[in-house]
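Shown here: the complex without one of its protein chains, the others still in place.
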Amino acid sequence: MEFTVQQIAALLGGEIVGNENLTINKLEKIQDATSGCLAFLDNLKYEVHLYTTKASAVIVHKDFIPKEKIHTTLIKVSDPRASFSALLEEYYKFINFIKKGVEQPSYMASTSIMGSNEYRGAFSYIGENCIIGDNVKLYPHTYIGDNVTIGNNTILHSGVKIYAGCIIGNNCIIHSGVVIGSDGFGFAPLPDGSYKTVPQVGNVIIEDHVDIGANTVIDCATMGSTIIRQGVKLDNLIQIAHNVEIGKNTVIAAQTGVSGSTTIGEQCIIGGQVGFVGHITIANKTSIGAQAGIAKSVLKSGQSIAGTPAFDYKSNLKSMVVYKKLPELQAKIEDIEKKISITKP
Amino acid sequence: MEFTVQQIAALLGGEIVGNENLTINKLEKIQDATSGCLAFLDNLKYEVHLYTTKASAVIVHKDFIPKEKIHTTLIKVSDPRASFSALLEEYYKFINFIKKGVEQPSYMASTSIMGSNEYRGAFSYIGENCIIGDNVKLYPHTYIGDNVTIGNNTILHSGVKIYAGCIIGNNCIIHSGVVIGSDGFGFAPLPDGSYKTVPQVGNVIIEDHVDIGANTVIDCATMGSTIIRQGVKLDNLIQIAHNVEIGKNTVIAAQTGVSGSTTIGEQCIIGGQVGFVGHITIANKTSIGAQAGIAKSVLKSGQSIAGTPAFDYKSNLKSMVVYKKLPELQAKIEDIEKKISITKP
Partner (left out) sequence: MEFTVQQIAALLGGEIVGNENLTINKLEKIQDATSGCLAFLDNLKYEVHLYTTKASAVIVHKDFIPKEKIHTTLIKVSDPRASFSALLEEYYKFINFIKKGVEQPSYMASTSIMGSNEYRGAFSYIGENCIIGDNVKLYPHTYIGDNVTIGNNTILHSGVKIYAGCIIGNNCIIHSGVVIGSDGFGFAPLPDGSYKTVPQVGNVIIEDHVDIGANTVIDCATMGSTIIRQGVKLDNLIQIAHNVEIGKNTVIAAQTGVSGSTTIGEQCIIGGQVGFVGHITIANKTSIGAQAGIAKSVLKSGQSIAGTPAFDYKSNLKSMVVYKKLPELQAKIEDIEKKISITKP
């Protein structure tokens, strides 16, 4: 994962001022960069850092002329920020997809197939009758149960567990410790006070371009499917219960929990540590503040809500302000009561 | 995992109308069923689906006569819903216990023993001096530390981690990513502002018929045992701290946390994202609303509570209603104050 300044300048169509043979192994902010780093300078309020940076090279605008002596190599381009972003993206793709081949020991049932350009890390496990696409990266300790389907260009980081029968789309990134397809939480009370486990025989469907954060859990449906639609982004430690559906391009922050059979619309933005009760429907483009408790359906799209139970975002802010003054309000009421009883005839 | 219509009809003692040789590989709702599915029709308000369903077969009442032409095979029984439920349970047992034998590579210390009808998935690990019962299924990547005991008919899904010395009962289902026996969170402050780790040398005891959801954590006791009693059902991502005891047949929803040395009674029903402080006692049959904060003991059994800090469930609902109107109440108080000062002589 090392490049020379010359290779990077060639990629960006940039002009080098300084040592073209230096080695770059990291992308960093100009103020934090150390030797081996490549940084960029776009907003000139950060120019001061150029003269002290330890970065091996800095991307600057093609018309930029230093005012002081510099100790770093410059790569001159027409749009430094865009060039740096492009490099970041290339670099990110590179580190995500660099792994190739099959490390041993690993386990793959003979009834399963996997596409080209595969990575199967040591101790990865693929059960029976799985169909896995091209350019899929299964890091060490991933578990793929029987009859699982995975699309192309999907990455399962170390320790991801996919239960039997689940379907994962293309271009997904699933982080370590994620569990997909565990039993929904369903129990029927018996006369003696104990509970009988309700059979959970459905699966989970994850569509394309879904990112799932570390240690998040998505339960299988009781029957049918729990569905995560295209483009959904889930943060870490989220709970998605059985038969939930999350709409296209909805984003959910960490530690939020969605109870069984709830449907969340498209393009919602949901804060962290939010809780949803089961069997409700959330309209498209709903925004929900962190730690909210969602106790009933949101029927009109495009609303912002917060609080427990959640209501209009701005109204909740106002209630929160008054909440702090509650002891004061109580004192005022007592005071008024006294005055009134005095002024009464 | 395929059956013919004939096999299923024989199992249910049903009569076949149609093709008895069709293959069934899934149980599904009649409105969602596709080819290969078996569905059922009990409530006749769903009869309309019978004439359009793609299910290969549908279980119906023995006296049922279709009003229109049907394209599916019928299995006629005396109680369609009960027959379908029975099949679901058989199928669930089947898929849970189908795995048998020892996949390689797997690791089992020579000092440990395991009963009959075992499954040890590839990359499963069993430490020293473990005693594991009959019909136990250890999925890939399970970890069993030294001196662990596990009863009969218990399933550990992929990636479950059991620390040394813990005891797991019979007929438990433990889902992926569950950690049992990690250190309790105990630290003694030192004069320099740092903390010393308090030794955690106890264990966890899980009794019979306990279900534990994915990525839930149960810490070991500082000394003695953290105890999960018979029939307890824990959802996903729950935190159970050191020296906690959860009473028989108590059910806890996802993302709830129980702090150290708290005792929860029998047959409690606890919502999601609830937090309990440490060293308190919760009476039997307590119901607790989602996101509640439990700051003190609940001494009388059978109460319903909610809120933070939690109090009577219905009273909390009433306070929540007024909370939304707080800015309005504040305005009223200000208004009253003005009026009083005007009306004063």
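All chains are identified by letter, namely A and B, in their written order; residue positions are counted from 1 within each chain.
Note that a contact is a pair of C-beta atoms (placed from the backbone, for glycine too) under 8 Å apart; a residue touches a chain by one contact, two chains touch by 3 or more.
Just so it is clear, the model here is predicted, and its values are computed rather than measured.
S.K.: Can you say which of B:A10, B:V201 or B:L299 touches the chain missing from this structure?
M.R.: Reading the full complex, the residue touching the unseen chain is B:V201.
S.K.: Out of A:T4, A:S194 or A:N236, which touches the unshown chain?
M.R.: Here the residue in touch with the unshown chain is A:N236.
S.K.: In the whole complex, not just what's shown, which of A:E47, A:D79, A:E103 or A:D312 touches the removed chain?
M.R.: A:E103
S.K.: Residue-wise, where is subunit A in contact with the chain that is not depicted?
M.R.: Residues of subunit A in contact with the hidden chain: 26-29, 32, 88-89, 91-92, 95, 103, 105, 121-123, 139-141, 157-159, 173, 175-177, 209, 211, 213-215, 230-231, 233, 235-237, 248-249, 251, 253-255, 266-267, 272-273, 290-291, 320, 323-324, 326-327, 329-330, 333, 336-337, 340, 343-344.
S.K.: For the chain that got dropped from the picture, name the residues of subunit B it touches.
M.R.: Per the touch rule, subunit B residues meeting the hidden chain are 105, 107, 123, 125, 141, 143, 145, 159, 161, 163-164, 177, 179, 182-183, 185, 187, 193-195, 197, 199-201, 215, 217, 219, 223-224, 237, 239, 241, 255, 257, 259, 273, 275, 277, 293, 307-309, 311, 315, 318-319, 321-323, 325-326, 329, 332-333, 336, 339-340, 343.
Everything that follows uses one rule, which is that only the chains that are shown with their structure count from here on.
S.K.: Taking the mean of the CA coordinates per chain, how far is subunit A from subunit B in Å?
M.R.: 25
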